[in-house]
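Mind looking over this structure? Questions follow.
Every protein chain except one is present and positioned as in the full complex.
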Amino acid sequence: MSEAAFIALVVVGVQLMVPLLLASLGELISERAGVLNIGIEGCMALGAFFAAVAVTSTDSLIAGLALGLAVGVLTGIVLAWLYVGLGLNQIITGLMFTILALGVTAALFERYTQSAKGTLAPRLPIPLLSDIPWIGEMFFDHSILVYGAVALVPVCAWFLKGTWWGLRTTSAGENPSALDSAGYSVRLYRSIAVVIGSTLAALGGAVLVLATSGRFVSGMTAGRGFIALGVVVVARWYPGRALLVCLLIGITQALQFQVAAIDALESVPVDVWVALPYLAAVLAVVIGRRARYPSATTIPWIGQKG
Amino acid sequence: GGSDDSSSGSANGDGGGGGNGDFKVALMSEGAKNDKSFSNSVYDGASRAAKEHGLDMEFVGSLVTPDEFLRQGNSFASSGVDLLMFIHGGMAVQAREVARRFPDVTVCVGPVQPTPEEEKTDPPNMCYWDVQQQDGSFMAGALVAMMPGVDHIGSVNAFEFAAITRQAEGFALGARCINPDIKFTQTYIETWTDTDKARAAAQSMISAGVDVILSATDSAVVGIYEAARDASKPVYVIPSYFDAYEQAPDVILTTILHNLDGAIDDLITQAQGEGLEDHAVLDYDFVNGDVGKLAPFRDKKKAIGAENIERWQTEIVDAVKSGDLEIPGTVTTDPQLGSVGSGTKLDPTEFGCKA
Amino acid sequence: MKGGASAPPFRLLDARGISKGYGRVQANEAVDFDVQPGEIHALLGENGAGKSTLMNILFGHVAPDEGQLRVRGEPVTLRSPHDAMAHGIGLVHQHFSLVPTLTVAENVALGSPPSTRLVLKRREIEAQVEAAAESLGWSFDLDRAVGDLPVEAQQRVEILKVLAPQPEVLLFDEPTALLAPPEVASLLDVLRRLRARGKGIVLVTHRLAEVVAVADRVTVLRDGRRISTQPVGKITERELGEAVAGGHIAPPPPPSERRIDRSSPVIRLEQVVCSASRGHRALDALDLEVSAGEIVGIAGVEGNGQQELFEVLTGLSSPDSGCRRLNGVDVNDWDTRAMRRAGLGMVPADRKGSGIVGKLSVTENLALGQLAGGTDEDASIKPWRRSAGESRVAELIEAYDIRPADAGTHACTLSGGNQQKLLLARELSREPIALVASNPTWGLDVKARASIHQHIRRARDRGCAVVFTSLAMDEVLELSDRVLVIFGGRIIVDAMSTDLNVSNIACAMVGKRADESADIAQSFDQLLPTVGQANSGGS
Partner (left out) sequence: MRMDSTGLASAPPVAVGSRRDGWWKAAPVRAAVRLAGALALTAGLMSVLVIALGANPVETFQALWQGAFGSPFNVGSTAIVAAILVLTALAFALPYTSGFLNVGGEGQMYVGAIASAGVGLSLAPSTPVVVALLVSVAGGVVGGSLWAGVVGVLRAWTGANEMITSLMLNFVAFALANYAVSVLWPVPGVGQQTQPVIPAARFPELWTNTPLNTAVLLALAVAAGVWWILRHTRLGFKMRVTGLSEGAARQAGVGIRGITTTTFLLAGGCAGAAGAISVLGVNGALYNGFSADYGFIGIAVALVARSSPILIVPAAVLFAALRVGSDNLFANAGISPSLGAVIVGSLVITLLATRVLRPTAGKG
């Protein structure tokens, strides 16, 4: 494999990582608070659709991000109401929400989406850093969206570990009655986590659109939300590890496009590449069987007993 | 030609004068009618025919499963359409079932050709249509190979099956017709819609030195535009079906117009006029149906070079028209371009290439 | 040592006419309750008497339907625990309210009053926690996840959490329920120290001995109503017990006089080693023999291998090395199903978790005990068949006095005592050759406990080999023919119950011989005077 091919592999891997990373961070925060949000695939699709609507009518990156974000917040509020407020079964609600959201975007897509625009998020080499041989090209010559997503990783980590909010959010997921008996509302902290989580997922969808000419295509999220569920388990609910896992998945997917450069890969059926991230998630769950969900995940909070 | 995005699927042809107002045609497709690609082109052709002849036309897109096609077809057939079109090469079985049940409805399926067995068992009201998609990509490949500085071309393909494979392989063969040493890279991304994956595939090709990329996928093509824009050297994209120039004027070299709209228009016109003969097979190719015509080069003329365009016109286009150059096919009788890798293995001189 | 008996000038916390209903259950009804500075006020009552409800009301966690609260004479309304904290009230919950994945410092921080700041200043918090811990003579590894700490350390974290905001009134809801005697002693010591600092303390407990040992005043609740409030000095344990239970308690029958043939034990463990999840040896070359017709009680501080011993004895896990025999046969690799088929009965500690199934009927729960058999014919109760064995079910309900006597009711609607009776009916109706039980009367009140003991004794008299573990030393002494003490995964004491007293056991439970730790022995003699005297008298 040539040097250029290797660099390309990593560059493409980093770009493929971004939407998945955002969705994974969203899922991670929500699960930390004890809510398993299987609806993030749906959040991504909605975020993508509305970002495209904004972009096609204003031609502005900011507008796309803003509408994607706003839709994420709204979706999050609805989901929080369902998961936390009403205490509905999270897995079933999430799955049905995804079916619903994919259907809605498909139905609306035929009607509203217009033609695409030019590049919205141009590359932005970071001065000095991008001059480092290899590394610079691989990691410091990307669009603002990539930097933004990666920058969110330490933010999330700090949010969870270094703030009072994070402390209480973690408690809501591990032992909600402890949080409750300390006088805080479990519902509030869980709802906020669901809203943040859905918003990040919607941003992931928006990024998907903004990174590719601002056009929504029905079905473009292609199961990323589901992969994110696996990523979170493999990353054991740590944002930093989620970054690594997503990067690894991104690079594995990018490898598929480098078969021409690597003879050994030529004979691998395409389907293997498609199945790989999912198989990896299964394997990770099996190997990391001690990977333990926050104890209260999927259990709705219905108030203090006894 | 752009389409009116906000129009509903049915175009009631009240404009056309002495048309046959009772003739109804319905089309069913996988893609949305505004997908700026395959289905969009089909929709445009059908609308044109409807307008011209004053027909009732309905188009339903975003169908997924074979039983959905079957039910939808049944629903249309029982609501009294005269011509029912399955815009999906894989739905012959479903089309046949509807044709059997509704002998008064002409049921067409394509792009596909019948196998000899099928021809024997089909009901008479069943018809097939096909567009020889390799013709256009062959000529595009030849044109690209003439461009200064192009020594490596690529193709981003959706799924691995004949209607897709022949496009990519034809592209490679066409290029090798001009430059036998040209490099060809292709990837199957197994999605019509995942734009990010298409972008990643294209990006990987570009980093490997590809100068021009053919899109043999569907709406995911927008990802390829983005990758081309992002490249540090000029890279061009050749989408298919629908002149998408405005979507990405900076990177689209030209579009291979498989003249789907023309073919569909022609088929509908024939059907509503004198009617299709029993067991009709309408096979459109470059010579008989302009399939594979390239969209205007516009500002890319410069990049291609005026003299190259001229050379291409005489050496390729005219040769094909005159029959001196015979582009191989994919049908049962001529399956040469149907398999992966054929475009780089076949010898172009056998088909009339000069080099 | 008893604290100030002189009446203080005012009440720190004063509750008048507190009532609280949950549906049809009246958890509290017109309860008056107060706490004075520098006193320990004990609160007693049966399960479900309303003790925790009262504590939650005093802590602002539950709003009373009626009643008035005063803090230092000022009427207050507590809308949330934050209000209570602001008024200087702290509550140590009955069930730990710790987050196991968070560190000690983080858990303490979680319990502190709300901060308007966003950033968690870890250093500051750690310093505060350290200072508070030092003042009580404790030290912690502040970075360790609380879930990795032993139970008594978790209890301390719970206390630190409550002490952090410097409350004047401290409510302790059954703080000793999960602790073994030595730890109880040190906890009671902390209570005395807090009292000495002038704090008002409420101690909720089921253990009468603790009340006698530390409390100044005691209030008894029954069915949500206050029965009495009186100084501890003037009341005996027996009177207290009767007040709690609302009647006279029969003394336990004397241990059986029968001769036991120990030549061929039913259950036999030889040099069994078993590692716990964290890697250390939970059972360390443990030997155990239980013969037909005897009850063997195993005492020990929680976490010394009782859980693993139960699992090995019942086939839930297999020994890593060593030998497990049932009636002389090597059954090392038998699973629970095989053990049950061979005639083993078992009563797990968490009856609602792995004992009975709440959403199944009484009949179905009884059938559960017969599932291990290979075929339908092995079972007399078959709810999946048309003739489910109703007569047998009715027989058992009567024999074990399960109330209500309705075969179709869901087990979750039975009270705790009846659930345990159902479990015993299920296990003993199979006439097992051996019965393995873990804390068989945990959480039960006095009457239910006596009934369970009676059923176990009857099984023994039929020739069943019974072995049970219990955290309650008095239960071990009372029920067993032979007493073992487990420490660090080994049996370190094996004696007839008549040869032992509480002091011996208490010392052994912390791995010391009696002469090594006279102070512990002394504190236990003081702690459990009646039981201690009864047994030392017999030796």
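Chains: A, B and C, in written order; residue numbering restarts at 1 for each.
The rule is simple: a contact is a pair of C-beta atoms (placed from the backbone, for glycine too) under 8 Å apart; a residue touches a chain by one contact, two chains touch by 3 or more.
Note that the coordinates shown come from a computational prediction; the quantities given were computed from them, not determined experimentally.
Shown chains touched by the undisplayed chain in the intact complex: A, B, C.
Across C:P114, C:G322, C:G358 or C:G416, the single residue that touches the chain missing here is C:G358.
Of the candidate positions A:A4, A:I62 or A:L86, contact with the unshown chain belongs to A:L86. Listed residues A:F49, A:W164, A:F226 or A:F257: the one in touch with the omitted chain is A:F226.
Mapped onto subunit B, contacts with the missing chain fall at residues 8-10, 26, 58, 60-68, 70-72, 74-76, 78-79, 89-90, 92-93, 101, 112-113, 115, 159-164, 190, 330-332, 335, 338.
Those residues of subunit C that touch the chain absent from the view are 23-24, 314, 316, 335-337, 339-341, 346, 348, 350, 353-360, 364, 367-369, 371-372, 376, 382-385, 412-413.
On the side of subunit A, the interface with the absent chain consists of residues 36, 82, 86-93, 95-104, 106-108, 110-111, 223, 226, 229-230, 233, 269, 271-272, 274-275, 278-279, 281-282, 285-286, 289, 292-293, 295-300, 302, using the contact rule stated above.
Note that only the chains that are shown with their structure count from here on.
Arrangement of the chains shown, judged by which pairs touch: a linear chain-to-chain path with two open ends. Subunit A and subunit C have Cα centroids separated by 45 Å.
If you average the CA atoms of subunit B and of subunit C, the two centres end up 76 Å from each other. For subunit B, no residue reaches two or more other chains under the stated contact definition. In subunit A, no residue reaches two or more other chains under the touch definition.
Across the complex, subunit A meets subunit C through its residues 162-168, 170-171, 174-175, 177-179, 181-184, 294-295, 304, 306. Against subunit B, in their complex, subunit A makes its touches with residues 4-5, 7-9, 11-12, 15-16, 19, 106, 109-116, 118-119, 123, 208-209, 211-213, 215, 217-220, 222, 253-254, 256-261, 270-271, 274. By the touch rule above, subunit B contacts subunit A in their complex via residues 2, 5-6, 32-36, 61-62, 160, 185, 187-201, 203-205, 207-208, 219-220, 222-223, 225-226, 229-230, 246-248, 250.
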